[in-house]
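Here is the structure we will look at.
Complex shown without one protein chain; remaining protein chains in place.
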Amino acid sequence: MFDKLKEECGVFGVYDNNELDTSRLTYYGLFALQHRGQESAGIAVNNNGTMLYRKEMGMVSEIFDDVVLNYLKGHSAIGHVRYSTTGESYAENAQPLVIKYTKGHMAIAHNGNLTNAAALKHALEKQGTIFQTTSDTEIIAALLSRSRIKYNTIEDALQEVMTQIKGAYSLLVMTPHKLIAARDPLGMRPLVMGKKEDSYVFSSESCAFDSLGIDLIRDVEPGEIIVVDSKGMRSIQIETPEKSATCIFEYIYFARPDSVMDGIEVFTSRFEAGKVLAKEYPVDADVVVGVPDSGLAAAKGFSQESGIQYVNGFMKNRYVGRTFIQPSQDMRELGVHMKLNPIRSQIAGKKVVMIDDSIVRGTTCRKIVNLLKDAGATEVHVRISSPPVKHSCYFGIDTPERQKLVASTMNNDEIRELIGADSLGYISQAGLLGTCRNGKRDYCMACFNGRYPISVD
Amino acid sequence: MFDKLKEECGVFGVYDNNELDTSRLTYYGLFALQHRGQESAGIAVNNNGTMLYRKEMGMVSEIFDDVVLNYLKGHSAIGHVRYSTTGESYAENAQPLVIKYTKGHMAIAHNGNLTNAAALKHALEKQGTIFQTTSDTEIIAALLSRSRIKYNTIEDALQEVMTQIKGAYSLLVMTPHKLIAARDPLGMRPLVMGKKEDSYVFSSESCAFDSLGIDLIRDVEPGEIIVVDSKGMRSIQIETPEKSATCIFEYIYFARPDSVMDGIEVFTSRFEAGKVLAKEYPVDADVVVGVPDSGLAAAKGFSQESGIQYVNGFMKNRYVGRTFIQPSQDMRELGVHMKLNPIRSQIAGKKVVMIDDSIVRGTTCRKIVNLLKDAGATEVHVRISSPPVKHSCYFGIDTPERQKLVASTMNNDEIRELIGADSLGYISQAGLLGTCRNGKRDYCMACFNGRYPISVD
Amino acid sequence: MFDKLKEECGVFGVYDNNELDTSRLTYYGLFALQHRGQESAGIAVNNNGTMLYRKEMGMVSEIFDDVVLNYLKGHSAIGHVRYSTTGESYAENAQPLVIKYTKGHMAIAHNGNLTNAAALKHALEKQGTIFQTTSDTEIIAALLSRSRIKYNTIEDALQEVMTQIKGAYSLLVMTPHKLIAARDPLGMRPLVMGKKEDSYVFSSESCAFDSLGIDLIRDVEPGEIIVVDSKGMRSIQIETPEKSATCIFEYIYFARPDSVMDGIEVFTSRFEAGKVLAKEYPVDADVVVGVPDSGLAAAKGFSQESGIQYVNGFMKNRYVGRTFIQPSQDMRELGVHMKLNPIRSQIAGKKVVMIDDSIVRGTTCRKIVNLLKDAGATEVHVRISSPPVKHSCYFGIDTPERQKLVASTMNNDEIRELIGADSLGYISQAGLLGTCRNGKRDYCMACFNGRYPISVD
Partner (left out) sequence: MFDKLKEECGVFGVYDNNELDTSRLTYYGLFALQHRGQESAGIAVNNNGTMLYRKEMGMVSEIFDDVVLNYLKGHSAIGHVRYSTTGESYAENAQPLVIKYTKGHMAIAHNGNLTNAAALKHALEKQGTIFQTTSDTEIIAALLSRSRIKYNTIEDALQEVMTQIKGAYSLLVMTPHKLIAARDPLGMRPLVMGKKEDSYVFSSESCAFDSLGIDLIRDVEPGEIIVVDSKGMRSIQIETPEKSATCIFEYIYFARPDSVMDGIEVFTSRFEAGKVLAKEYPVDADVVVGVPDSGLAAAKGFSQESGIQYVNGFMKNRYVGRTFIQPSQDMRELGVHMKLNPIRSQIAGKKVVMIDDSIVRGTTCRKIVNLLKDAGATEVHVRISSPPVKHSCYFGIDTPERQKLVASTMNNDEIRELIGADSLGYISQAGLLGTCRNGKRDYCMACFNGRYPISVD
């Protein structure tokens, strides 16, 4: 319905040394990460070695109330929000996964996608392991449990597991005495560490820290394992490839604009992308509009670089929630469009540059161009702050099958015609890279160029 | 919690001559008016003289599903959204009110507030009338029913009733054969008429027409009664005072930016208010930010007039719904703030002009100024696109009691200090009036100057 | 689905002089009356002149929880349970009806049916009255309010109203200072008065008193108005016809077996009916079974009189609630029957007398006879503890239209064949009357003999 790529998860965790209310802190943390997943949510707390938890289908504010949060008392806590995927039994896949194993209880929350999941599962099944979910998290738990037999500590076991699993993952593991954060060797999915007095906090994005008054310390590094326990924090670095492969779509669309990843504020990178677009695809126009909400930052940048006036072109109806009945085809043909409405005074009689973050199937983009023309735009020039999306992602992002990616089957001019624009420009890959260059990180751009950082079978 | 004045209702109605799906049209219409009331919603349809209806506590998308909309089949329909008020039994006050009277069934939806409601109720009770709700709508229905005994048509009866009731009202009345729209003689609350092929449509705001592909014809005039039936539309004009008194807060805050009232687009009037503010209270600053969402248009105007750069200063968490657990005082002291988060790169080290639409109690404004300072703003200059709110409204807007209106007890400098701003400027009444001058309408500004257009007992 | 006549309501009220928890007392009272109505329930309490209330669709235990009951604090309380009827908007018809009128607030709960409702409504509408429900209660409230203008007290007004309304009613009226109970001049629907220390309590049936440890004082008399206030209780007797016309079906089926009406225990009257049946329709058989639950008492009586052994013939599945999915026709043909299952050992190879309280459409009876035969009964002799139901009720009982009453279109032998019984006997009218003779009450038997105690237009 929204024609966007979809992030599949967000994680949050806290190890408390300050009598913080860990379940409420996690509740608010997940709240700030709600944009990363709206299918299910869960919180587990470590209550003296027992893991109390609640996880359910739905949004954070629907699942938790004061009664539940009061019940979830614990010294440490981890939480998870999740997007919809394709398994038969969705509820079973909600996280955190809470298990009992030879050393007691453990809770795991995971953002990402293993590329060798099928092979790992197959091998485990051959040895008699049973699986109750279709989530990679259960595979990680099974491997951890087996490694733990051989190794003296959970972090040692985790190191072994990290040599077995391939793909993208940002992981939180809570045991009776420790909270462990780990990020895959390529650093594909984000994970940051914060501190509140003596307590350590982890989150998929720093925006959750801002909302909670927590100081952002730094990103967890690719291939880094951070162990927090009563003695404090220590870091273990496993071997990593020369180049990292952080998902660049976090900057383009997934992350919240107020988050900072690897020292780069997401808003700023989007703003810069707008500036690059203005240089790469200049156009003679009267106004620049951004498609709310993810196109707004780039539109501002385009305006600044081009000198073309930035205007608020759209009113977005914020009440279109999950229970909203979508207009039928008949209704849509009558002109019913509930989500966006152009603000006529800003558009009518104007040559418009319209900025959006990406085109996936092209359907929504065509509708928005139409709305602008119906509102009196004399020209609509579409500028996209990501390169053409031509390849599926195997690292935790929900992409449609390749043939539905409009850029994999059409050239630029065909797409322009499809969406009814007067011109169309995508930012170049190099241009995009320039917006998030920080000297220390390389990015995965496989969805644009098909160069997967890990071979995908 | 949001420290805003609150609109109390929105109405929508359709008389179909084109086999439109009236209940779905009304559903989407109410959806576009959801910002006018989120406590309860209802739709009544005229099914060959029987009024089928559904009304409940909750938002439009929570109350109606396909089963209900399929049940609500009718040739005409009216709908209503409502804000929270103070009666004991909220559910009973949901609208439309559907009644049976001597001529059959009738449904009424009403936006506004009668100032002589108590006296009218008292007089009716003296004659034996019973009341089941605390809404003015029931009073109007009781009067209409009595007048209908004397008069041959519902519109004649309505004319008599309009001489009896005083105050603000935009009214939709649906009978087995007619749909009637009426607006009080001062035109206090908005009401517009649209047309889709041969069908007539009424709405509190034109944004609902835009979303539905309906052409806006014109505003219903103060003191006008419009009757639609199978013979078409006709207008009756009752006597009105020389000057109208349309609520100016509709332009400042209540209405959606993309709505047009009396020929003036709401967005434009807000943008103009920003320009006026920049002239009236210029300031030396680096950036202008608007408080989302209602301060954004004026911020753009301020920027344009002043030449100071407009930036996107805030990220707003859209998931803060009704079931969200507000942070406790303890949590807030730890720094937890979920609704707004500054985008640091836009703010840090800058002198900031912060534009908001109004200050009611001052509490929220203080928090937002704080957020900006915490994010590194070196100065925060607050500019408000409405004059100081000093007086309660008696015409359908929920205002706190006078002593809680900060501007009724403090002078400008005291307020500035309270909210922690470096400077504070409110638009002047004359300046504001200039933003919505159209030669044909006068405005009620009683909440600023205490000059009530109707004496309030 | 259950092929029974349906009672339409139950009422309960308390005027407290002992610091009783009135809302909880009413909650438990309604609970004991739940068999009289399962569609909606409501409780109103008099909180110093304000009537707080909650009423909703659903069963008593679904609507009320501790939060609601704690909110409903009051010196007096009335409650209501209601069966499903045919109005468009069920929720609006839930009771008690709470209104404001010239003397303040008032709450009314009503069990029964007015036979001149349409005429009364018509006359009131002619004078301008509007109606928001389709319940008779609103008519009574409108009349009471009008009479109250002329009379000094609510009880005087009620006396006038009782000369205007015709039909069956047991009524509770709660005002800021009084609780009033009234019963129609024919005493058609039951109403009893109890006392707990100094507090007066009213209920449709005495079983509610038993469950609450309240002493049953006596029945409210036909045409009696009982006023309770801080000065105590007093009775007003209005004129009544020579003969009362209490609904005899209360004894046959509606009332709970442990209730006592006019000095006669319901269980005992049913037991006696079984004895009469044994005399009127003796049969040579091995065992007597009652159809649970309402046929059990008569089966015991039949057994005692005839000397034929009483056995527990059926297992009833108590989990068949409202959300149960009824077996489809296909499923039923496969033999699926969830509600009743015969206990084979008691039936197989036996000649069975099967006792039920009534036959309405005949469909259920046929199925039960079949079950017995499938379980090995060699003969099934059906005995019914009410005479053939041939006429519709207009006094508050939901009867199917006449042509669906099997006894109105078929003779005894045709019915016997329809239900597949080896013999069929209905108790005689005289025989039935004998089971509840107490010297002071006459009964309405219109559903058997068509002699309506009030002319029905």
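Each chain carries a letter (A, B and C) given by its place in the written order, and its residues are counted from 1.
One rule holds in what follows: a contact is a pair of C-beta atoms (placed from the backbone, for glycine too) under 8 Å apart; a residue touches a chain by one contact, two chains touch by 3 or more.
It should be emphasised that the depicted structure is a prediction, and the values quoted were computed from it without experimental measurement.
Among the displayed chains, contact with the absent chain in the complete complex occurs for A, C. When the whole complex is considered, the residue among C:15, C:31, C:53 or C:169 that touches the unshown chain is C:31. When the omitted chain is restored, the residue from C:210, C:229, C:398 or C:414 that touches it is C:210. Within the whole complex, the absent chain has one touching residue among C:241, C:257 or C:376, and that is C:257.
Interface note for the absent chain: among C:21, C:160, C:286 or C:398, the touching residue is C:21. Although one chain is hidden here, its contacts on chain C can still be listed: residues 20-21, 24, 27-28, 31-32, 34-35, 59-62, 64-66, 69, 196, 207, 210-214, 256-258, 260, 265, 267-268, 296-297, 300, 310-312, 315, 317-321, 323-325, 327-328, 330-331, 334-338, 341-346.
Annotation for chain A: contacts to the undisplayed chain at residues 50-53, 88-89, 97-102, 121, 125-132, 141-142, 145-146, 148-149.
Definition applied: only the chains that are shown with their structure count from here on.
For the pair chain A and chain B, the distance between mean C-alpha positions equals 37 Å. Centres computed as Cα averages put chain A at a distance of 61 Å from chain C. Our note on geometry: chain B versus chain C, Cα centroid distance of 49 Å, whole angstroms. Taken residue by residue, chain A touches two or more other chains at no position, since every residue touches fewer.
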